[in-house]
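One structure, pasted below without further comment.
Only a single protein chain was left out; the remaining protein chains are all shown in position.
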Amino acid sequence: MTWETVIGLEIHSQLRTQSKIFSGASTAFGSKANTQACAVDLGFPGVLPVLNEEVVKMALRFGLSVNAAINKNSIFARKNYFYPDLPKGYQISQFEIPIVGEGSIEITLESGDNKTVGITRAHLEEDAGKSIHDLYDDYTAIDLNRAGTPLLEIVSEPDMSSAKEAVAYAKKIHALVQYIEICDGNMQEGSFRCDANVSVRKQGEGLGTRAELKNINSFKFLEKAINIEVDRQIDILEEGGSVVQETRLYDSIKNETRSMRSKEEANDYRYFPDPDLLPVVISDELLEEIKKDLPELPTEKKIRFIDTLGLSPYDAEVLTSQKEVAEYFESIIKQGADSKLSANWVMGDLSAALNKSQLEIVDSPISADELFLLISRITDNTISGKIAKDVFKLMWDGKGSVDEIIDKQGLKQMTDSGAIESIIDDVIANNPGQVQQFKDGNSKLLGFFVGQVMKASQGKANPKQVNEILNAKLS
Amino acid sequence: MSLDNKKVKEIAHLARLNMEDSDIEQATAELNNILSLMDKLGEIDTGDAEPMAHPLKMSQRLREDKVSEDDLSEEFQAIAPKTGQGHFLVPTVIE
Partner (left out) sequence: MHNLTVAELIKGLKNKDFSSLELTQHYLDRINNSDLNAFISITEDEALSQAKEADKKITKGSSSILTGIPYAHKDIFCTKGVKTSAGSKMLDSFISPYDASVTKKLNNENMVMLGKTNMDEFAMGSSNENSYFGPVQNPWDTNKVPGGSSGGSAAAVAARLSPFATGTDTGGSIRQPASLCGITGLKPTYGRISRYGMIAYASSLDQAGPMTQSAEDAAIILNAMAGFDKHDSTSANKSVPDYTQCLKNSINGLKIGLPKEYFSEGLDSGVEKIVMQSIKEYESMGAEIKEVSLPNSVHAIPAYYIVAPCECSSNLSRFDGVRYGYRCKDPKDLNDLYLRSRSEGFGEEVKRRIMIGAYALSAGYYDAYYLKAQKVRQLISEDFKKAFKEVDLIMGPVSPTVAFDLGSVKDPVSMYLADIYTLSVNLAGLPGMSIPAGFSGNLPVGLQLIGNHWSEELLLNAAHQFQKRTDWHNRSPAEGQGARR
């Protein structure tokens, strides 16, 4: 039996505002409990919400970035349920008419093919507070600092058919919200959270019953959680059972999903328009203004990297998948470095070194300017590409600037043809057997000679000159 | 539309109000009496009338994104029924 997986994602991205969505309390992360929860956030009797302007603008930035229909009259609604970290007994959200309607985004699959994922909607809402269960034995402690933090909930169509596709989509959205500077993307702090709606079906059949996976705070866990849930559902169906529509919590320690029955009971949210808030009207002027302010989006950048810098689609995808990486790369290119060579360095040695030290590119010990200099020393023949790798390591370890290292270590390339000739003469003299074989037609041996010369010059001889002189002498 | 005891219990739970079995008959009767008044709505031909959520045709005003609130947590916690280490406390919630 072949099973098909159907996945849709709901992504909650916390908007990068100074103050909350409906109050003037700060949104800064990590403050002492409840010190950033004002009367409005605490839902005191009589308090009222007033909408933050920036939140609307950020939602529009997102909407325009995914070519979505913008609802010029959107409505805030109340989602009613009781939970101790939900102070008013309702969450202000958007229900019938969200600010951002249908749109789409293109993702690149592992095969290199592109796929368009539909975005159903994106709506604004307030976050709840936090319930802390391990502070007391007999009590749950409530911290409402997060209550009222603005969220943009981005809902996709069920267009993904594997965990890998879901991750590719999530990463794409993750990159986008950072590109357009509406979310810091910090998954550890919960600024970017994914819920996955997962179902399976027999090929060609209608949609199966879905489970909603919650509490996924990394891309790695997203992939694992979906795979484990798909397996669970297939097992159930193959044994003749049926999947229950429910919310399931992903447990990353046990690598399993489990039912959250407590959230399931009687979830009749009784949505209705919030009478404390009026319709949000978006003017054409505002939309134009926001359109003008939008930065170059990842997809646009990728196309430019391919078309004007001559990069391969793969390289362009990798370099644009993260805003900071693209910025780093571009600041090298802007100074006149060769684009292909620069791409190789950023995606190769730099990326490997960053991964090894678990650093983000913004924290790289080698700045874009320094890497530019290193690349320049290759192209101006001061050092060879191979030596450059050694220089890079020394730079990484803080052993000095590019030129200091080259000087100090005497790594400058040998370009004096007289000196190279004398080394070559020595190599030819010391290897008469190989010289004979070469002359008898074994042209592959040229590499051997080059290697010997490079070794004798400690890697400093200019490889191009070595090749030329060797060819002349051996022919 | 008329309510039965089971529905009344469900609604009471949604609203987090106690509904003792001993009170339910009376509560159901009373609510049905009131609802008979509301059921008149069903007889009204509202044609294509727009649902009216607000008495005035105004649009939402937007607030500048600025932190304007001070930390009053001590005053707020002083009137809370139960607090500890700066938190509001409730009986343990089982997830």
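To keep things simple, chains are lettered A and B as they appear, and every chain counts its residues starting from 1.
As a convention for this text, a contact is a pair of C-beta atoms (placed from the backbone, for glycine too) under 8 Å apart; a residue touches a chain by one contact, two chains touch by 3 or more.
None of the values given here were measured: they were computed from a predicted structure.
*Asks:* For the full complex, which residue in A:V50, A:I236 or A:L286 touches the chain that was left out?
*Replies:* The one listed residue touching the chain not shown is A:V50.
*Asks:* Can you list, in ascending order, the chain A residues touching the missing chain?
*Replies:* Against the left-out chain, chain A lists 39, 42-51, 78, 80, 82, 84, 87-90, 140, 142, 268, 270-272, 275-278.
*Asks:* Name, in rising order, the residues on chain B that touch the hidden chain in the full complex.
*Replies:* That gives, for chain B, the contact residues 1, 3, 7-8, 11-12, 14-18, 27, 30-31, 33-35, 37-42, 44, 46, 49-56, 58, 60-61, 63, 72, 75-76, 79-82, 88, 90-93.
Basically, only the chains that are shown with their structure count from here on.
*Asks:* For chain A versus chain B, what separation do you get between their C-alpha means, in angstrom?
*Replies:* Taking the average C-alpha coordinate of chain A and of chain B, the gap between them is 40 Å.
*Asks:* Mind listing the chain B positions that touch chain A in their complex?
*Replies:* 10, 13-14, 16, 53-54, 58-69, 71-73, 76-77, 82, 84-95
*Asks:* Applying the document's contact rule, which stretches of chain A touch chain B when the two form their complex?
*Replies:* 17-19, 23-26, 32-39, 42, 50-56, 76, 80, 82, 84, 131-133, 135-144, 249, 260, 262, 266, 268, 270, 273, 275, 277-281
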